[in-house]
Each structure stands twice: as C-alpha cells, then as structure tokens.
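One chain of protein is taken out of this complex; the other chains stay put.
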C-alpha cells in the first residue's frame, strides 16, 4: 500500500506532527510506503512529489509550518484538475491519499471521495477553530497562547501610560481566538465577527475601566464589524489568500475610541506571529493523535472520512458533514464573557 | 446571599482565575457578598477569613498559586471538625460555600453536602488530571506545557553528548502528565504508574534509538514502578503531603540504564516547577468558565454538585460521583503512543 | 534623608526593579525615607505623590511597567515649572530626587542639577538602547528577546508559503533592536535608521534567498528610510508621544517588494508588545544594580550624575554628558552583519 500525503491552506502549528505520526505508524505497524505531494493540491495536480519516510520525519514534531509546503490551489476550479490528479496518483502508484487542511482543502477531498471515487481520508486543520464536527483543531491552542502572552505584555504598558490598547487577532468569520485569548488575557472588551459591535458601548466599557484606575485592553477579531455600519477600512481589498490586510478594524477602532473618549489609544496587529513557530503541547498531542487515527482510517478503508476530537476521543465523521457549516461562537458562551467587560 | 470560597490541596495554576470569576459574576450579576476562607478547610474550621470583593480579585487572573492560601487540613479527621465549620459558617453568616480542590477537598465537600446538609458547590482542581467526570482539570495543561518545554531543551543536550536523559514528571497514581508531555516532547520511552515497566524493554528502546544516531529521552511519572520489583528507592518515605521525595524512580532508572547499557544517563526531576507560575491560556479559560458556572450553581441552589468539562461544555455532576474513582490512563491511549517508542 | 523617586518617558521593562532596589537598599542600609512622584515630572510639578516603602515594592521585580506611572511632561517647557518643583520638593521635605528615564527625562534632570542646584541622581532607561555613556540600558534585552521570538515564529510561516515576511520593530533613530533581533533571529535583511536603504538591493537579497528554497525575513526598524526618497508613508504624522503610527515603513516595504519581485509579502508590526511585560533576567539584573548604585550616589551626594554600565561594572557619569549625543549603530558592526544577508 502506498499512501500520499498533502497539506493545504494556511500553515498551522502541528502540521508536521500529523505527518510524522502518519508515517511512523504507517511504516512501523502497517508496512506502508509513503509519498509526499508538495504545496497542497498543486502536488498531485502537477505530479510534484517529495520522498516521505521515517528519516524524513525525524525531528519535525516541534517545528511549525509544514515540510510538504502548502498552497491554496483548487483542482475543482481548474480545467482538467481532477483528471490530472487521477493520472498522477496512478503514475506514482498511490493507493490512498491523506489530505490535511481546512474547509477548502477538505471540501475538495470530500468531492474527490464522494464523486470521483478517490480514496481519501481527511485531517482537519485551522487555527481559527471554525470547523464543525470537531471540538478543537490543532493550531488554535498555539494561536491563543501567543495572543494571550501578547495581551499579558500589553497590560503593563497600558497601565503605565493610562492608555487604551486595541489588539487585533486572527478570525475573519469566527471569533474563537478573540474570545479565548481575550478571556485568558483579562481583556476588558472582546469583539467577534459573529456579533456587530456598538462603538458607543465599547467606549462606555473603556471609560468605566479608567474609573478604577486600570487601563483597558480591547481584543478585536480581524473580521469584527461595528453595528452602525460607519466603518470605512483604509484598504478594503483582501489579499490573494483572502486575508484582510493591515489597517483594518483594530486601527479604525483605536481612532474611534480616541475621538470619542479623548483617551490615547494604540493598536497592535499580531498577524502571522499567531500561526508560526513551535506548537503548544496540546496541539502536538492533538495533531499526533489525528495522524495516528488517520492512518488507521486508511487501513480500515474508511474513505471520505475525517478524524475529529470529541471530548478526549478521536472519532471519524464524513468529511462532507464536517465542512458543511462554519462553527461560529455560541452566543451563550460569548454572553458569559461579558461579565468581565468594562 | 453571602458565599464563602476556599481552595484546598496542592496549589495549581488557575485557582486565582476561578476565584476571580466567581466573585466578578457573583457581585456584578447576582449582588452576592463574598468571604474568603484561608488555607482550605482550615479556614472554616478555625474561622480564619479574608475579605473577598472585586478589588481583591483585580490582577490575579495570570497569577499562579492562590490568594486564599491552601492546606491539606481535613475536618473529617479532626474531632469536632464539622461542628466547628457549622459554627463558623453561622457566625460569619455564610449561606453557601464554594470549595475548589482535588479528590480530598472535594471528598470533604461531598460529605458535608450529603450528610450534614451544608450548601456546597465544588470546583475540581488537580494538575494530575486524574479526577473522573471531567475531561480536563485546569493546571494540567500548564504542567504539560512546562514539562514539554523542558523535554524540548533536553533533546539538544542528549544529542550533543549521545546521552540518555531521564525526565521525572509529576503523577503518583496517574500518568497523564507523562503521557501528554512525552508525546508532545517526542520522548522515546514513556513510563506511567498504571503499567509496571520492564527495564530490559526500556533498555532495548534506548539502544535502538542510539542506532539511528539520536539520543533517547525517557519520560517517567514519579509513581511509575518497574515490573520486576527490584527497584529500591533511596528514600521511600513519603513527605507530609504524600509526595515521593527526590531520589526516586528517575534517578534509579538512570542508574539501571547506565549499568545495563553502558551509556551515560542523566536525570532531571522537574518537581514543583510544574505546578507554579502563570497558567496557560487554556487553563485560564477553563478555570474562568468553571468559576462562572460554579456561581451559577450556587444561584440555582444546586448543592453537592461539581462543575465539569465535557467536550466544550461545562456541566454539573454530583461531587460524590466525581471523586469515587481515580481517572487513570486508558490502556488503549497508552498503547497508541508506543509507536513513537525506541 | 527623604528621597523622591520618579519614572518618566515611555514605559520599559525593569523600571519596577530599579524602584525596588532603590527603596530596599535606601531603607535597610541607610535608613532613608522615600516618596514616589506620579507620572514623571508631572508628579513633582503638581505635588502628586504616592507612598513608597518596603511593602509598596514587594512583588514588583518581575512586573513590567512602573508602579509610579509615567508621562512626558517637561517642566522646562512649562511656565513656572521649575518653581513648582522646588516648592513641592520643599513642601514634601524631599532632600534628593532619583529620576529614572530616557533622553528627555534625564535632560530635565541634568538642567535641574546643573542650573538650579536641585539634588538629582539619574538612572538611564530606554528600550532603544540609544543613550551614550552606558553599554546597555535595561528594557533593551527584553525587547530584543520578544522580537527574536516573533522572528523565529515567522520563519515557519514564510517557508511553508514561500512568502516574504517583513517585521517592523521599534527604533526611530537607532537600529539596535533591529540589528540585534535581526542577527539573533536569522533575518535575511536588516534595515536601520542610521543608513538609508536601497530597495533594489533589498529585492536582490530577497530573490537570492528564494533561490536556495528558503523564504526571506526582512527586519526593519520603524525609523529606517529608503535611499531613493520615494517612500510615502500613508500617515506621516507622529502621535503625541512621538511615535510613528502604524502603516509605516514595514507595510510600505512589503508592497514595494511585492511590486518589484512578484513575490507575496506580509508585514508584522510588533508595536507595544516589545515594551510591555515581564523583564528578561538580564534586564532585571541590570535594573536592580542600577537602583543599588543610584541610591549609593545619593548617599555620596554625587548630584548630577547618572549610573551606567561599562563592561560588567556600574559606574557614574555626568548626566549632561550622557544625554548629549544619541548612541547610534556603529557602521562597522552593521557591516559585520551583512554576511548573513540574502
């Protein structure tokens, strides 16, 4: 049995841990061969491969990024993309494919499995934690830790100067990173994409915080939007990867707060620091277990399935089910956090 | 309504986060008064209290330890202990008690609630993660991160000198810290209390690791024991808190490995570093949510219950049920990890 | 003897360590009294004080920021400022003043000492490390560590996506943070304010890096400027504290690199994260020693002097000498680093 492995979409701490677990277990327990495809779906489309064996995965567990490279190439949007993949899988004698990626990558995997009969197993990945069917995705815990540490640091500068500090964190469609890092970092306001915010209310929280001689930290997800619709981003165009560029909501909000409250406000945009570097212990553990269970699904011939975390168990769910709906922040959980605002 | 709060047992990152959440929500949303009892059950027994209000909980979220102090005093083992508690609760006009602690502290809480009609709500705490009824306890993730970071550091010294490094981590009865940090740190052998280990097999893994020019890391829980029963600890007596002292299994194992393989071996005993200092983001989030739900249980008059994590939900379970049985490592999950040994 | 203490200018990790050392030694060894002035020179101008004794400095060593608050108030620019200071020092029976601050704060201190006979001792502070007469200032090492850790994290995301990552670090007039964190982080280009840069050369380095299948990291100080003068900052106005706002050189440079090389480029602006939070061990040590030597200078009546680091010794130099000239990066040291470019 020869198994192909690819990683697609934005990079994420823990990808290498998945690859290592898949290969270690596949080779040692099942005697499989492996082949790596470079840069997500571009690899099998163009037949761009890289050797993948035990020595290739040594020492990669603590390393961020992916040794296979990544891209957002989508074979479904490319004339003849599926045919190319089928040809290249045949040419390299690949019996099964493990696709590690987010909504887009897994969406392709689901269609390849369901409509074209390709033997695919999926592993979910997104630092945004917005995939349904799994309690958590690896990368998220690392991102939250990095954002929390940054918020910890900003508290002291806020208080020494009695300034407002606005921290813009990742999350275009889901506010998980903002909610968790805001709660963990002791933020005084947390703003998420799921609920449009009221600038006047934000300013009221800011001012109530100053009244107790503490300086406020406002955590805002990059995709959060003001309720009143008067926000004009400096530069609204999305980049090639669909990310909002700098000069987004964080900077806008700091200026609004300055204008309305007369208090000095500063913005920090954490950006790509949140998705790089060594994974947290939790993410290494989760990614390793996802890898071990993915190769087990291959052995069981359980095609079109994706591994997922439920409580402390790793289970399998149909990929198509998992990618059907974005997992956004539950309004009740967000409401819970409001007791810490202001 | 006046609510008493106490923290018992070994300290644990996240205790302060629970206290803060309880007080913030209790005061702001329900208008409750609070009173802190010092040093676990010693506080209500001796009437040793400390004021607990919003200013008292400012800034404590990121701080390890507990502002209330802790001890292992057990009123059930003390003549008249229960009577003293009842009297002191009455004297301080305390209507309900929130007890934050591990097996022992919660065991007392369960009996007080079930047999003596005291209005108690519990919050589970143990860095060992060995409490049933909850997926995780706060403090565990922090401990695993600290141990993993130490293992990361030890890899380089092991490899530069081609030495064996034995890392002894916490876990007298359950191997959760060893298993998770060992997996996350890329250990080559993981030994847990749940399964007696075979020194000969450990040495075989050590030697197979050297064959690929990498140096082995052995992670051993303080409570792990060799299969053959020939281990003699230098100093077997437990300390007053029931912890095995230094010079335990880690040091013993390193000497055995040296003797049997002829390879140099060194031991690191992480000790109390694992339970101190600022909590990880996950532990701050979990501890805060536990606190919010505990005060909700008080409002609902849901006595004798404990908050618990199930997946991503906080639920309530009878304290007595939760403390009945130690949650040890599932043999299947341990077996999964063996693919990384050697 | 009663000694006043104030902290002025931008906050900086280590300020609290200085305050603690001054008070501990002053009280315990010399029997002095202390009084804190709030918010830099604003404190003595307006007579805004805070008690300062041993209990007040407990536990502040590892905390960033300053318990005394800070501001950029300059009494020399305020009608009657000097008179107010003299009156308030007399009113509070302050015999000597310890001023902890950067170029501006110390410039005021020097004039007060030299021209108005006020008994002042200075302690240098700037995360930018641009004060003459001292090898290092505390806060700098912390900032460099934070920036280096961010660069470490960005390497993996750069390489997984074969992108350019531009990291903008602090340093308006001096490139010390950029040079040290760039060297330590393995940056492929380092740009400093002391030398205008050539965008074409930057792009050449970027492209040569891609040729070896590694992705480039460009570290740029916020005050660095292109040689050709064609840079237009989106928003050139400085803020009230003299800092260039976001949307500065980093973002501009990323766009230029994209335009000229066709490679994707992203910017991370580390911002205030660099100056907040707990100080590094070196900064705590340096700040503590500065404090101990400052109070010794007070005891010796060595007015108008500032403590400074020379090698591993703490010495005293005239404040006026120390603030006369900005310490910028030595061209030879910068040239040394070029071997790592590209």
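Residue numbering begins at 1 within each chain, and the chains themselves are lettered A, B and C in the order written.
Definition applied: a contact is a pair of C-beta atoms (placed from the backbone, for glycine too) under 8 Å apart; a residue touches a chain by one contact, two chains touch by 3 or more.
This one's a predicted model, so the numbers in the text were calculated from it and none came from an experiment.
Student: Thinking of the whole complex, not just what is shown, which of C:1, C:61, C:204 or C:317 touches the missing chain?
Tutor: Once the missing chain is taken into account, the touching residue is C:61.
Student: For the chain left out of this view, which of B:82, B:98, B:133 or B:146 touches it?
Tutor: Final answer for the missing-chain contact: B:146.
Student: Could you tell me which of B:61, B:269, B:322 or B:337 touches the chain that is not displayed?
Tutor: Checking each option in B:61, B:269, B:322 or B:337, the one touching the absent chain turns out to be B:269.
Student: If the missing chain were put back, which residues of chain B would it touch?
Tutor: With respect to the unshown chain, the touching residues of chain B are 10-11, 13, 15, 63-66, 69-71, 146, 149-150, 152-162, 165, 234, 239-241, 246-247, 251, 264, 266-273, 275-278.
Student: Residues of chain C in contact with the chain that isn't shown?
Tutor: 21, 24-25, 28-29, 55, 58, 61-62, 135-136, 141, 144-145, 147-148, 152, 180-181, 183-186, 212, 214, 278, 280-282, 284-285, 288-289, 292, 310-312, 336, 339-340
Operating definition for what follows: only the chains that are shown with their structure count from here on.
Student: Based on the touch definition given at the start, go ahead and assign the chain network to line, ring, star, complete or other.
Tutor: If you draw each chain as a dot and join those that touch, you get an open line.
Student: From the C-alpha centre of chain A to that of chain C, how far is it in Å?
Tutor: Centre separation, chain A to chain C: 35 Å.
Student: With chain centres taken as the means of their Cα atoms, state the distance from chain B to chain C in Å.
Tutor: Roughly 40 Å, centre to centre.
Student: What is the distance, in whole Å, between the centres of chain A and chain B, each centre taken as the mean of its C-alpha atoms?
Tutor: Result: the chain centres lie 30 Å from each other.
Student: Return the residues of chain C touching two or more other chains; collapse runs of consecutive numbers into ranges.
Tutor: Not one residue in chain C touches at least two other chains.
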